[in-house]
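With one protein chain withheld, the remaining protein chains of the complex are depicted in position.
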Amino acid sequence: MKLRVATVWLGGCSGCHMSFLDMDEFLIELAGLIDLVYSPVIDVKEFPEAVDVCLIEGAVCNEDNLEILRKIRERTKVLVSFGDCAVTGNVPAMRNPFGPDNRENVLQRAYVENARNNPGVPKADGIVPRLLEQVVPVHEAVYVEYYLPGCPPPAARIKEVLVQIINGQAPLLTGPQLKFG
Amino acid sequence: MLPLLTREKNADRVLRHASGDKRFKILEVHMKKHQFRQDALIEVLHKAQELFGFLEDDLLLFIAAKLKLPPSRVFGVATFYHFFTLKPQGEHTCVVCLGTACYVKGADKIMAAIQEKYRIKAGETTPDNQLSLLTARCIGACGIAPAVTFDGHVAPKLTPEATLEKLNTLI
Amino acid sequence: MQLDDLKALVAKHIGARKKIVLRTCMSAGCMSSQADVIKRNLEAEVKAQGREAEVEVRRVGCMGFCGQGPLIGVDGLSAKEKLFEFVKPTDAPAIVASLQGAACDVQVGNPDHPFFARQMRIVRANGGIVDPERIEDYLAVGGYQALHQVLTEMQPSEVVDEITTSGLRGRGGAGFPTGLKWGTVAKSAGAKKYVVCNGDEGDPGAFMDRSVLESDPHIVLEGMAIAAYAVGADQGFLYVRAEYPLAISRLQTAIKQAKALGLLGGGIFESPFNFNIDIRIGAGAFVCGEETALMASVEGKRGTPRPRPPFPAESGLWGCPTLINNVETFANITAIINRGGAWYAGIGTEKSKGTKVFALTGKIKNNGLIEVPMGIPLRQIVEEMGGGAPAGGHIKSVQTGGPSGGCIPAAYLDTPVDYESLTKLGSIMGSGGMVVMDDATNMVEIAKFYMEFCMEESCGKCIPCRAGTAQMFHLLEKITQRRGTARDLAKLEELCDMVRHTSLCGLGQTAPNPVASTLKFFRSEYEALLQPDPFGPRPSVTTQSAEPVTL
Partner (left out) sequence: MAAKTLIIDGKAVSAEEGATVLQVARDNNVAIPTLCHLEGVYDVGACRLCLVEVAGSTKLQPACTTKISEGMNIQTNSDRLRKYRRLTLELLFAERNHVCAVCVSNGHCELQTLAYSLGLDHVRYDYVFPKWKVDVTHRLFGMDHNRCILCTRCVRVCWHIEGAGTKNVAGRGATARIISDLDQPWGDSESCTECGKCVMACPTGALFHKGATAGEMEHDRDKLEFIVNAREKQQWLP
């Protein structure tokens, strides 16, 4: 049976997924080795049950992130923090040092100060999820088995980890393969 | 820019300014007593704080100039020790001892009561400049815990109520 | 000045004494309850009642029973001293009248109380007896005779030998053999050497050194002078916390008086030995109790420690060999010289000789300072001398060693108080703080209290102490706020080990002790606060695909 693999995009720039797509021709080989059951690049709405491996891009920034992450943890055997935002909080977490008001300030900056048309923070339910007081890396919210740092992780590094996992090994990165940033 | 040749240097300005203030004279006499030794810096800072109430930048620069020390060294020392303050203090000070003996006997509750009533945290001064709230690590008065120092006088075996009452009469 | 001149001075001083002496404790504890007003009132009352011929009021240092203060001791009335407790300024007329037999309702203490009876006073022999601001009083109890003896009859090496024989160990906490330290400094080459007295008593809940400095400053000065002679130093520094203004002013007075009589300064007792002592005032930094940090502070710098070796004995103040001992260590010296090292070695246990002063505080009936022989069971101290927990409470643990020590549970109260036994329990002797906690005390909160202390007192130089104590405090906060999980507790334990073994100085190395010892003896209190971890680690999983992939 092929591994049921998911990738998910939380609070991040999607650069890690771009890097994933950068694996080029290996993607074709990969398609024969795994079942991609959930991902921003495929059209599945609900995170499925019984997933073997999930790569998580992005930090935990809002209540939606937290909710889906917990669901993912319950339905997945192995979680991999995918990229610096997931591993360290990285750029999304740069609002944290600005204290308890950082949420309001971020929204103000994004939707009012930088708005060309119709400035105003969206208020209706379900449009902008409530931001968490602090952005946290994935492993502060749920337990994570493996870490794949980099901003973004180069395609070769992602491939290395995937191949090891598919081969049933605990992925092991060493030296510059672990470089943050 | 390289050291400014035209503008007056900070140290010169401070020395000129200090010549009109008697307290600087007293401080200088004190430094002389220590032969302007650099290792007397902490003693000098004690005296300066006693004379001026707190250590402002010009005062630190004056000391640096007289003891022939780089300003960064004087600032580094002044901010290392909790006893020195670089901000002006309120009319009255209230130092709550948070040593272990006082703590197990309820100093935290005394602290909470003052913070709640005067809406200031440790290290802060009320907006009307009446009261500065400080904490001490241990004033060595453990036998009479919990102890609070009001304007330099230690009061023994206090309760939150008694402390607030003392402050009431003080302010 | 020669010894005979001193003796004449003493004889005159004793001759001027009056029959009845009202000893008024004017140490910081009793002063906070208006002991100065009480003394003034007593003096006025003695005059008013016309008793000036027979009665004198004497300012004395700490009598020890601080929790019952202000205290007035009465000598010369009967064979036994009488002790008035909880004295108020308005009690003065009644107290003076009682000297002639009038009834008096001021509470009278029992001098046979185990709090006093179980004590053995060497360091505090003169506390509460001599006037700390009059050198004549100190001379009258044999003061400076030990210094005279070493200067006139002993070689420096003989002094070191005597201290070695006594088995005295450093009273600042670590318990390093004092004789060995003196010997090392004495042997170190150097034209200039220093003697430093560490009076930076920073442990919260400890006030032994304050009391000694306030009550009997000369015993410390004399101890330092003897040490200086033994190691070949001519300059001393006495480092005192700024939080102890009374101790500082009494030391200044004492030094001035000793200099005036030629007991400090040049050519002491008309010998070639010179010794000067300067006071250095701390400014609120616990880390300055660490000897290398203290030296940096004496040099007027930021009080940050440095790696040892080199040890101060070889390279200390300004690179010169430097002897650093604690106040209580120096206060033991005159007795050892006067009565011999062998006598001292006969007190205490095999490895811990002599007596130790403790500040007995916290949830206990009798608060105050006690001096007991080493090896006394902890139970005797807290139950017999201390009278146990106040009504309704039960003793849960005894904290020794302050932020560097640990909490000893009630089940171990039969432990003898000596360096090794306390260390075995995960605590330390420390400088002598002994804070009793009853069953209302939450041990996790206590651990957090100490960790916050260490975090705020960390100098910030080394990473494990600066960032490690901050993380440990954060974890303790999470746990006490019921946000912590078993994983957080594991991280806390991991940091206990790491901070202990990698920190630069004693502050960091011992900072985990209060956490480690409460985890050892009161683990269930931590566990009761932990939260479930539903998104925590999974049972181990394997992912095995059908075909191996080739790269």
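Letters are used for the chains, namely A, B and C, taken in the order the chains are written, and counting of residues starts over at 1 for each.
To be clear about the criterion, a contact is a pair of C-beta atoms (placed from the backbone, for glycine too) under 8 Å apart; a residue touches a chain by one contact, two chains touch by 3 or more.
Predicted model only: the values in this text are computed from it and were never measured.
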* Counting contacts across the entire complex, name the shown chains the missing chain touches. => A, B, C
* Structure fact -> Full-complex touch with the removed chain, picking from C:I219, C:C462 or C:L476, is C:C462
* Taking the entire complex into account, which one of A:M94, A:V112, A:A156 or A:A170 touches the absent chain? -> A:M94
* Where the missing chain touches chain B, by residue -> 1-4, 9-11, 57, 60-61, 70-76, 79-80
* Where the unshown chain meets chain A, residue by residue -> 81, 84, 87-91, 93-94, 96-99, 134, 136-137, 139-140, 144, 147, 149, 151, 173-181
* Residue-wise, where is chain C in contact with the chain that is not depicted? -> 285, 302, 306-307, 309, 455-464, 466-468, 470-471, 474, 491, 494-495, 498, 501-504
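Methods note: only the chains that are shown with their structure count from here on.
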* To do: Sort the chain contact graph into one of these: line, ring, star, complete or other.
  => line
* To do: Name the chain whose C-alpha centroid is farthest from the C-alpha centroid of chain C.
  => A
* Distance between chain centroids, defined by C-alpha means - chain B, chain C (Å) -> 26
* To do: Mind checking the centre-to-centre distance between chain A and chain B? Centres are C-alpha means, answer in whole Å.
  => 50
* Which residues of chain C touch chain B in the complex? -> 28-29, 31-33, 65-67, 69, 201-207, 210-211, 242-244, 280-286, 297-304, 359, 361-363, 367-369, 399, 402, 433, 435, 437, 441, 446, 449-450, 453, 457, 459
* Complex interface listing, chain B residues touching chain C -> 37-43, 45-46, 73, 76-77, 80-84, 98-105, 136-145, 147, 153-156
* Which of the residues in chain C come into contact with chain A in the complex? -> 533, 535-538, 541-549, 551
